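Let me begin by handing over the structure; questions about it come next.
Removed from the display is one protein chain of the complex; every other protein chain stays in position.
In this document, chain identifiers A and B correspond to the written order of the chains, with residue numbering beginning at 1 in each.
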Amino acid sequence: MFQNTKCECGHQNHVGTVLCEYCGKPLGEESLSEEPLEMRYDGVARRSQKANPSWIDRIWNFFSSVKIAVYLIVITLLGSTLGTIYPQESTFLSGDPTTYYEVNYGLPGKIYYALGLSRTYESWWFITLLVMIGTSLVICSLDRVLPLYRALNKQSIRKHLTFLKRQRVVFTRDIPGDPEEFVEKLGEQLKRKGYRVNRDGTALLAEKGRFSRWGPYINHIGLILFLLAVLARSIPGWYMDSYVTLPEGEAVEIKDTNYYIKNEKFTVQYYTDDELPDELKGTLRAKLYETKAVLYECTAYCGDLTREPELKEVHRHDIIVNDPLSYKGLHAYQFDFDETPKLKAVKPVLVDKQTGESYGPFELSMTNPEISYQVGPYTLELRDQFMEFAIGENGKPTTLSREPNAPAFFFLIKGPGLPKEGESYLYFPREIDKVRFSQDQINRDIADRFEIKVGSMENVVLSGATTFLNIRVDTAIPYVWVGAAISMIGLILGFYWQHRRIWLRIDDGKLTLGAHTNKNWFGMRGDVASALRKLDIVVEPKSLDNGGNKT
Amino acid sequence: MSFLEFSSDAFIAAFFLYCFGFLFYMIAIGGKKWSNRDPEQHVKRWGRVAYIVSTLGLVAHLAFFFTRWIGAGHIPTSNMYEFMTFLGMSIMIAFTVIYSIYRSPLLGMFALPLTIIIVAYASVFPQEVQPLIPALNSIWLKIHVTTAALGEAFFAVGFAAGLMYLLRVVDFKGKTKEARRAQRWVEFTLYVIIVVISFIITVFVFRGMGYEAEFKQMQVNIDSRGQETTTEENVQYTMPPIFKPYNSETISMDSFIGMKQPLLETPYWMDGVNAGRKLNTVVWSIIAGSLLYGLLRLVFRKPLGAVIHPAMEGIDPEDLDEISYRAIAIGFPIFTLGALIFAMIWANIAWSRFWGWDPKEVWALITWLYYSAYLHLRLSRGWQGHRSAWLAVIGFVIVMFTLIGVNLIIAGLHSYAGV
């Protein structure tokens, strides 16, 4: 199809041009109407508008449409709501997702899980939507920003009369006296208002805040960077998210790294009743969770199972909520804790009941005891240990778990006055277990001669609270912030400044003025009215309104 | 007098000043046609009085905010009461900013009642100063919450202007299908607002009566080993139980106009925290709201939209459209900064990730996506005026759902902001 795109001023325009790039005269359908002009992108042809599009052009055109962009945004919005109906799988650490939803929410929950909505934000369709939005951001922007840049960079001062008359803000009046002098004076006034003024004899173009036109595009660049930064987390080594359980005083290896981390002490503080309002008095309201943490780097024997690794302290930090430990891109966050004290070791003595003499004390670790202890003249050989003592079905002692919930130690006592092969003695460190399993009856005769016992609480070693830390590496974070910052700059430029332009020309003593802005017509009309008032032309700002669409 | 005592006095002062401000706005608009006066002069004079009084209200509100800050030792935005009062204050600030640009006194007639409703809603929640839990103890509490609320306040002003636009332009005498549809939806919007007001009134009426009922609710849980455990929990009601909690027994119950037993039981599938009480409150609000709405209809003998419509005469709808758009355009960057960027920075410090698809986060994103769609649509022909005003109204519904609905229905990591 042949389309004449040559304007009467002689300028050859691109296909799809709405307003002549040179003089602003409306072209094509736009020239038939009397309505204010469609000033989007200054009426230039977008890159994608061309005759005979190929299939590449068609894909390009699809993504370059703002309408499609709005559809994508709305679909993403609706899709996002689905993920908030029930908790996402990523939000619970324990529990089996395959049964969780059905158990907790019944049939709707089962359907929810079956549809994959329990992982909405990792699903292929959601990511596809984000990718499409990203594509739309790139193509929409490119498609508009370059032609717009060209159009704004080479504006002619004297525009076609129709172009002025069909602006949203229009003013016409007969001007007595020298037209050039009038234009110059008005130019002065507009300069004072911060406009850049270009004159061409009896025509004038005043412009202000053009940079704000780039705001949306800067914003889009920021958003694209942001999305790319999020995607960059899948680069190997850029992202890590794991949890460590830290009993007090034990350096624990951080999986997949060369670091070890130790919890020297964990404390919880609660508010006292004085600090609480009446209705909260007597409740436990946490004030502080703190892990005194030390980070070590392994320097030798790191993977070696037969030897203890050599650790070098590299960093220490008191981790509290809102204040993580950070070292070379590795972060450790306070996540959870378990305050239940656990029996770690006891320091009992061996008492000779007949003489009343006591030997020891010796340190008996619950999890890692020695094989034999020498106390006074006696030797205690540890023959077996039970973490949670019980009598099994076959009548033999056994253990119910691997936690020291009801520890028991089976010793052979050897020494003066005892048989050579020794006497067996079962020892329960916890008083409650001693009674429950009747230690003295089990030990029979030997119970009358010896007793292993802990003198006082000082000789009981309890482990402090266990803390749970969340270990993170997220190398992409700085790029995420850069993207967000650029986006924010774009938004501020685009929304808090406006691009305002005023064109005017005087033909045979008749002034025609047209003005355009991309936002805030109220301010635009005010600018024009107040500049005119300085030249003793009084107009009500509202009367300048030529009607039509606002953008 | 301690800071906190002064603070609560200032709050009451602010509330009444807002109410008087609203009253004067009504006089400014409603009194236009009173005899022996020039309508323009009348609107100007009373509009000014109303503006001054409501600005004094804002000053008192600011005094409340800062004295409570000093008295509590931390910024008062850490629970629902504090946040909602702050949101009300932000709406007044946003209104003042928009007013300084457009000098349209009538905007106050809609911004003020919105503030009053939100401040009154805030008072439904416990007002004691609560010391901060560790998760909230951060400088970002100040930065994130205040900027997010300010952004949302601009959206609220956009909503007020949008609703004004609709009341101004919808043809309440029209008989066409379109006119009728517009009438119905405007009426529905007003009805919803009345339900919200009724909720607040109901809460305070029953609180004033000292109404109490208590139930023992049995909850059966089956743990991972298949063992059944029953936990008992006492649930307190402050409104007469139309719906008692699911699977519960009455421990005590004040009688209410002959009602001595709960009427119905909450269905089993509503099993959230305090689901029974929430359902009961919702039902009461709808009943009271419907009664109030019916009463108003009886008094005026026409739809409420048609009652308000004449008062809007003389306001340029184009200005309202632009004010609504402008308020949202000003609010959008602030919202982006506060509710998304600052939120991400804080989340990265407190929860070790900047984004975790927590329901509150998702809803903030939904709000943001919604308003970005709105801003893109404004670029197209045919999306100004009517449609744009409806979008502004719906947008505010989404904002309120993000702020309140998520806490009431979904909860999640932000649950400390809940009821």
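Following the convention adopted for this analysis, a contact is a pair of C-beta atoms (placed from the backbone, for glycine too) under 8 Å apart; a residue touches a chain by one contact, two chains touch by 3 or more.
Throughout what follows, contacts and distances are computed from a predicted model.
Novice: Given the options "Fe-S cluster assembly protein SufB", "Thiol-disulfide oxidoreductase ResA", "Cation:proton antiporter" or "Glycine/betaine ABC transporter substrate-binding protein", say which is the protein name UniProt records for the missing chain.
Specialist: Its UniProt record gives the name "Thiol-disulfide oxidoreductase ResA".
Novice: In the complete complex, the chain left out here touches which of the visible ones?
Specialist: A
Novice: Which listed residue (A:N368, A:Q441 or A:S456) would be found touching the missing chain in the intact complex?
Specialist: Considering all chains, including the one not shown, the answer is A:N368.
Novice: Can you work out which residue in A:I56, A:I432 or A:M457 touches the chain that's missing from view?
Specialist: Of the candidates A:I56, A:I432 or A:M457, A:I56 is in touch with the missing chain.
Novice: Among A:L82, A:L382 or A:I537, which one touches the chain that has been omitted from the display?
Specialist: A:L382
Novice: Which of these, A:L77, A:I139, A:V375 or A:L426, touches the one chain of the complex that we don't see?
Specialist: In the complete complex, the chain left out is touched by residue A:I139.
Novice: Just name the one of A:E122, A:E264, A:E297 or A:D433 that touches the chain not displayed here.
Specialist: From the options A:E122, A:E264, A:E297 or A:D433, the contact with the absent chain belongs to A:E122.
Novice: Determine and list the subunit A residues touching the chain excluded from the picture.
Specialist: 47, 56-57, 59-60, 96, 122-124, 127-128, 130-132, 134-135, 138-139, 142, 228, 231, 234, 252, 255, 303, 305-306, 367-369, 371, 382-388, 392-393, 398-402
Following the convention adopted for this analysis, only the chains that are shown with their structure count from here on.
Novice: Where on subunit A does subunit B make contact in their complex?
Specialist: 38, 40, 66-67, 69-70, 73-74, 76-77, 80-81, 83-85, 87-88, 90-91, 103, 106, 120-121, 241, 271, 275-280, 285-289, 320-324, 331, 333-335, 470, 472, 474, 477, 480-481, 484, 487-488, 491-492, 495-496, 519-523, 542, 545, 549-551
Novice: What part of subunit B is in contact with subunit A in the complex they form?
Specialist: Within the complex, subunit B contacts subunit A at residues 101-102, 126, 128-131, 133-135, 137-138, 140, 222, 269, 316, 318-319, 321-322, 325-326, 329-330, 332-333, 336-337, 340-341, 344-345, 348-354, 356-359, 362-363, 365-366, 369-370, 372-373, 376-381, 384, 406, 410, 412.
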